[in-house]
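For this view, one protein chain was removed and the others were kept in their places.
In order of appearance the chains are A, B and C, and numbering begins at 1 in each one.
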Amino acid sequence: MIDKTISAQQAIAPVTDGQSVMVGGFGVPGTPFLLIEALLAKGVSELTLIKNEANEAGLGVSKLIEAGRVRRLITSHLGLNATVIGLMNSGAIGVEFFPQGILAEKIRAGGAGLLAIVSDIGIDTILRNDKQLLRCGDRDGIVEPALRADIALVHAAKADRAGNLVYEKSARNFNPLMATAADLVIAEAEQVVEIGELAPDEIHTPGAFVDRVVAIEELLPAYGVLHHHVR
Amino acid sequence: MIDKTISAQQAIAPVTDGQSVMVGGFGVPGTPFLLIEALLAKGVSELTLIKNEANEAGLGVSKLIEAGRVRRLITSHLGLNATVIGLMNSGAIGVEFFPQGILAEKIRAGGAGLLAIVSDIGIDTILRNDKQLLRCGDRDGIVEPALRADIALVHAAKADRAGNLVYEKSARNFNPLMATAADLVIAEAEQVVEIGELAPDEIHTPGAFVDRVVAIEELLPAYGVLHHHVR
Amino acid sequence: MSVDAKTKIARRAAREIQAGQVINLGIGIPTLIPSFLPPDLPLTMHSENGIVGAGTISAPGKADRNLIDAGGTYITVVPGASFCDSALSFSLVRGGRLDVSFLGALEVSQQGDLANWIIPGKFAPGIGGAMELAQKARRLIITTTHATRKGEPKILRSCTLPLTARACVDLIITELAVISVQPDGLVLEEIAAETELEIVLQLTEAPLVVGAALKRF
Partner (left out) sequence: MSVDAKTKIARRAAREIQAGQVINLGIGIPTLIPSFLPPDLPLTMHSENGIVGAGTISAPGKADRNLIDAGGTYITVVPGASFCDSALSFSLVRGGRLDVSFLGALEVSQQGDLANWIIPGKFAPGIGGAMELAQKARRLIITTTHATRKGEPKILRSCTLPLTARACVDLIITELAVISVQPDGLVLEEIAAETELEIVLQLTEAPLVVGAALKRF
């Protein structure tokens, strides 16, 4: 039987300085904190990080950024992370913003082996500046190149040993997209089950996309409820 | 509560001559035979039909084509339907072929509100002729416009009254894509359940994409096993 | 902005929602809208992070670590809800399945242009879902205070800030007025019970046509 399970440390071992790393999650849900900790511990730097946001100060990918490991961040919104906004404003990291759904589509297109997508989002805004434009019928579109990474780190609720993944609730978000869009896809899972235990119609990411599976032995506190967001 | 259930006849009532109709299915699995029969009974013509293939002679969408209701067919492969190939060769219908996954992406892009996708599939073949090309970095791409339709007919194993859909096994295929890509989306379902009965993580198509739900009271013989394909 | 103003805007905005619609609530004032909706109104609330059928803010002590809305608040879902990935979530928006989007504004122009995502050199946290929501919702309703904290108009002849989307706004709801965006400009449809027409006109830079049947709200 195929068995892709491995320790977090071993899973992350191939990552080297200067690589691009996609990280799933939208806020806390779906952020692979265990893999991020392993990446932090490994000490690689000059990374290009691709994530919807930068988590919050002191949490998740923000720790990588605060530790100076990230040269460039490709993201959608940093509204909840004043620390990273500060690092951006000081020039400590380069940040490239995309509309959230366009970021998702760029990543998806990378996974789908497309060269680019063409959309009209932002066509009447400053986003069109410096972008490749394309006339499509009677409309102008912005050409957005597909986005792939060397490494993807994703978080699943369940995985089997073959890498089939199931996400839970709003922890799905960017994870299934990134799980298709990197040369090395590493998934952490809260529960790892035997092959055959997941229902074929309910699997969100087929195992063929996933290279390594890391079982989360015990949930770090980071995975918990952020009390300052409880209303 | 939202209740989108309706009879097949009423569901199909808005379809008019000359409209474009996407039909889910790959072979028998996922083909909405009941809705196709309702469309046939309604008698509209000059349709543009979008389907992976044309089913087989005497079955499914082939009945629409054989009855002269289809002016143009956008498809991927007709290898199992010599009748429709004959109608194509005689000029009775116009046929436009796309690589299967590119057809899927075009439909998906229509549903995603994109203008186009850019891919390198077929770039070294006659497919590049007459296509809009785009230089992406150091590669040439073919620009494929997004594809939407007036109507989408899809088949689900289960639906709830709000239009949430769950597909079964290889009957999923083009259905979830088409369910996002038409102005009026009509889903037939083998089982219609109450709102709340489908697990939120296991729904393949959110009800917000679906306008009308038709319960299949009794499966037509067409839904059954095609004995000439049993090996 | 006073709590009263926010409440007033949210209460009035709630009246724009019709049974069966798919809606998205931006951060800020729009998140207050649900408290003013009839409890049995069938609705589908979309959240950009992949929720179709968002519910209410989670009860004290009941927060689910895997269930937040796009603003980070712990929420619940309603019966019939589903979860999807970020691509499908925005397909719903860009594909034309979002009936109404409620967003805040820094500036709105008389052509219905919206600026709400960046103040160059001062405020640039990113884009998020704002452009797609503004540009692609079937109906875009802006909920905002009528003027800035300094008393400067936010409803302008032309936006001075970089746009979120051009000609996207359908209705502007402030604590003072309800203004619709028409092909030939802005129409003052309603004014607040406790204000005067002159005050509204004074705090609005864009020309306002006073609607034929000006109502109080």
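Note that in this section a contact is a pair of C-beta atoms (placed from the backbone, for glycine too) under 8 Å apart; a residue touches a chain by one contact, two chains touch by 3 or more.
Bear in mind that the values here come from a model prediction, so they are computed numbers and not experimental data.
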Displayed chains that the missing one touches are A, B
Only one of B:Ala38, B:Ala146 or B:Leu177 touches the unshown chain, namely B:Leu177
Thinking of the whole complex, not just what is shown, which of B:Arg108, B:Arg148, B:Arg161 or B:Arg212 touches the missing chain? B:Arg108
Chain not shown: contacting residue from B:Asp124, B:Asp138 or B:Glu218: B:Asp124
Suppose we count only contacts with the excluded chain; which residues of chain B make the list? 26-30, 52-53, 75-80, 85, 97-105, 108, 119-122, 124-127, 157, 167-177, 204, 223-226, 229-231
Footprint of the hidden chain on chain A, which residues? 1-2, 108, 110-114, 160, 162, 164, 180-181, 183, 195-196, 198, 200-201, 203, 206-209
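Just so it is clear, only the chains that are shown with their structure count from here on.
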If you average the CA coordinates per chain, which chain's centre is most distant from that of chain C? B
What is the distance, in whole Å, between the centres of chain B and chain C, each centre taken as the mean of its C-alpha atoms? 35
Cα centre of chain A to Cα centre of chain C, whole Å, reads 29
Chain A: positions in contact with at least two other chains: 105, 119-120, 167-169, 172
Residue numbers in chain C touching 2 or more other chains? 77, 83-84, 87, 90-91, 93-94, 136
